[in-house]
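Structure below; questions to follow.
Here the complex is missing one protein chain, while the rest keep their positions.
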Amino acid sequence: MTGKKKKKKMDNMTKLLIPLAVAINMLAYNVLYSTTMVILGDSIGTILVGAICGPVPGAVVGVLSNLVNVIKNPVMIVMLPLNVAFGVVSGYLSKRKIFIRLWKTILCTPLYGFIGGWLSGSIIFLAMGGDFWGNMASVFVGIPLFHAGVPKYFAMAIGQLLFDCIDKAACLVLVYLIIKSLPDRFLIKLPYGRYVTSKQYDESEIEF
Amino acid sequence: MAIEVKNITFSYPGSLATAVENVSMTIEKGERVAIIGQNGAGKSTTVKLMNNIYKPSKGTILVDGIDTKERTTAQIAPHVGYVFQNPNDQIFNDDVVKEIEYVLRYRKLPEEEIRKRREEAIDVTGIRPYVEMHPFDIPLPIRKFLTIAVVVAVSPDYVILDEPTAGQDLWGCAQLKTVMDYLQQKGKAVLTISHDMEYVAENFDRVIVMAHKNVIADGEKRDILYRMDTLREAHVKPPLSAQIAQAVGIRDKILNLKELSAAIL
Amino acid sequence: MGVCIEFQDVSYAYPLTKKAAVRHLNCRLETGKCYGVIGPNAGGKTTFCNLMRGLCPNFYGGILKGTVLIHGKNLLEWEDEELSVQIGYVFQDPFAQVSGIKETVFEEIGMGLENLGVEAEEMIARIVEIAKMVHVDTLLQKNPLALSGGQCQRVAFASILALDSDIIVIDEPTSQLDPEAGSDVFEIIDMLKKQGKTVIIAEHKVDLLAEYCDEIIAIAGGSIVAKGPVKEVLSDPVLPENGVRIPQAVSLARELWQAGKPFREIPVTMQEAIGLIKERREGRADGN
Partner (left out) sequence: MTDQEFIESFRHYQKKNNWWCDFHPVAKLVFCLSFGFLSLIVFKWQVGLAVFLLAGLIAIRTPARKTYFITLGVMFVAGCLFTVAVRLYVHMGDPGPVAFYLFGKAVPVAAVISCLDLIFMIEGFLGIFMTFFLTTEMRDLCCCLEQVGMSPSATFMILSTFSGIASIKEKLNCVRESQRARGIETEGSLVVKVKSILPVLFPVIISSMTGVEDRTLAMDARAFSAKGKHTALRRAAPAKPVEKMVAALAVILCIAGSIAGRMYL
């Protein structure tokens, strides 16, 4: 009965969630990075919207978050494909009901770590003219490995991978807790809401 | 044992205009006080200073003798509880019981004490039927009683209610009355900011009128609510029954319907 | 005076709930009248408004039984955009009704018109006219995010009225405002009535509704307990029995009635009560 209207109606809700998710990225970055110095938390919004609204809205959140970062630091524009990847991957994982169990969510940290660490490391490596880039990962892990004889590219990438896994593990746990705290009535209005709500309601025995 | 406010002045960070200018008042333990006045008169600011959310630029506030300047907000919270107007700013657990117990666990109270206080708070605020529901599924007016339950569980000596009757229906107002009686019976002081004159006349003994950033009247409710010039200065109307009594020329000071009907018979 | 909205045995249950929010509603609303909807929270008041606005089946999902007719056409056949133009909707939280993407109140009011593709010149004329009507013409250059609750609510009204819809559904507009801003809102509602629009207000402040509304609908426990002209419904004893708040003038009359000395007729507004009391006091003054 309300089938045909489902598609368009969600767009309004998703269209308003996307800017909010970008704001959540910025907020989480300010709160988490200033206190923990290791967890960036600037991909929570992207993963969250990817999980509850689908890959396309997740990708759009990634693009907009990147746009906001580019205004402050234009070199970040090279990271655009990664942010998009976070949103899209979260969408596909959510379809396989990953975000319903905590252990399943934590299990896919290496996947996110690979995207956020290894790929971002190699992109920066190319963008920075084949050399180290000044951030925590490359200083504490990259350079010692390089001195121990590991080729520059691999040292750099492994450093990024390790640091990013810590960050992404924290982000995934936070996303899981947020989804668990969101009320079901809110979630089922979203395109991927049904993949994320664990409790099942059958509509038969409603007392009229 | 009182909150002493000694001519405090305060302006919000980033704004030049003062929000409150040399305000002084004293709230004794067990008293029931209502602050009335137009929006922007400085009501919320005064109350937030008492709760040590902000520290006064000039003057001092003593809560049971402790100067709020030397303590953080969280240290004053066990003495002064504050129920905000918007419950959504506080609730973050996905379960009513966990929400009420969070602060008690945070302060490492014994398990038995936590259970007793939680049960008492749930009964007093009447949210027993909603205990299994997700806090954000509970309708907003009833969710407000969840934040009241959290404050009741902490059982501070002074409880501040910000616009408690906004959006409440008959059940809500009755439930609020049971909470007020419970706090009264426990000897707690209750301070409220409200525009609902019937609620103020019904439940509070002392009324403080605020206008253009300072206190312009402070005294027993029957006397204050009949000072027409003070109320006009504060852009506040007395309760409906008082307005009717005056319009009809009844001399004695009527504050609620019972008195009005007695005077008419 | 045609019927603009009609409920035929309407029952509705929100998704994921065990109990229906409203059961077997039957009522007809005539154009040009101002309806006040009263009742306890979670009694079905908001669901009633959402049903009229078409939010309940379309936006919230859930199951709808029975039919809702708007201008004679079934609710489900209406396109969303057409419905939002036909029926204006203002609700409780003033700050949630600010779009956030417009930097001045002037453009905020014009947002609805921009979405509908109205020409610029006509847009400007209509915005200025609406702003004057709603007394926000002094705030045109201010940033909507810096307004107070009362001003925000008036701007929300203006942006909806700009669409010139002839039915306006208003869900508890004054519960977050102070009394002065509340009476401003009711003045706007009074103006809408004079322009012949159909206004439906869900509100707790029964005393104000008594003054401004033509008819009252009392909803409690998911069904309509009373519907009809203001004087008739508000003095109906069924209201207090279902936990529906009644105006103070009526409870005064009930007190006197229980004390054995009822008024000549039951007052509903403060003015009527004053009139009747004066009448009685003069009666007693020259009586003894």
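The first chain written gets the first letter, and so on, giving A, B and C; residue counts start at 1 in each chain.
One rule holds for everything that comes next: a residue touches a chain if its C-beta (ideal position, glycine included) is under 8 Å from a C-beta of that chain, and two chains touch if they have at least 3 such contacts.
Everything numeric in this text was worked out from a predicted model, so none of it was measured.
Within the full complex, the chain left out of the display is in contact with A, B, C.
Of the listed residues C:35, C:48, C:78 or C:106, the one in contact with the hidden chain in the full complex is C:106. Between the chain not shown and the residues A:80, A:143 or A:166, the one that touches is A:143.
Residue-wise, the contact with the chain that is not shown comes from C:116, picked out of C:3, C:116 or C:238. Although one chain is not shown, part of chain B still touches it, namely residues 48, 51, 53, 72-74, 77-78, 81-82, 84, 88-92, 102-103, 106-107, 136, 150-151, 154. If you put the missing chain back, the residues of chain A touching it would be 8, 11-13, 15-20, 22-24, 26-28, 30-32, 35-36, 60, 64, 67-68, 70-71, 73-75, 77-78, 127-129, 131-134, 138-139, 143, 146, 174, 177-178, 181-183, 186, 189.
By the touch criterion stated above, the residues of chain C touching the omitted chain are 55, 59, 80-81, 84-85, 88-91, 93, 96-101, 103-104, 106-107, 110-121, 123-124, 128, 137, 140-141, 145, 156, 159-160, 163.
The definition used in the following text is that only the chains that are shown with their structure count from here on.
When chain centres are set by their Cα atoms, the one at the greatest distance from chain C is A. Averaged C-alpha coordinates give centres for chain B and chain C that are 29 Å from one another.
For the pair chain A and chain C, the distance between mean C-alpha positions equals 43 Å. Contact with two or more other chains is made by no residue of chain C.
Across the assembly, chain A contributes residues 184-185 that each touch 2 or more other chains.
Taken together, the chain B residues at the contact with chain A in this complex read 92-94, 134, 136-137. Interface residues of chain C facing chain B in the complex, by the touch rule stated above, are 39-43, 92, 148-150, 172, 175-176, 178-181, 204, 207, 243-245, 248, 251-252, 255-256, 259, 261, 270, 273-274, 277-278, 280-281. Against chain C, in their complex, chain B makes its touches with residues 38-40, 85, 139, 141-142, 166-172, 195, 198, 235, 237, 240-241, 243-244, 247-249, 257-258, 260-261, 264-265.
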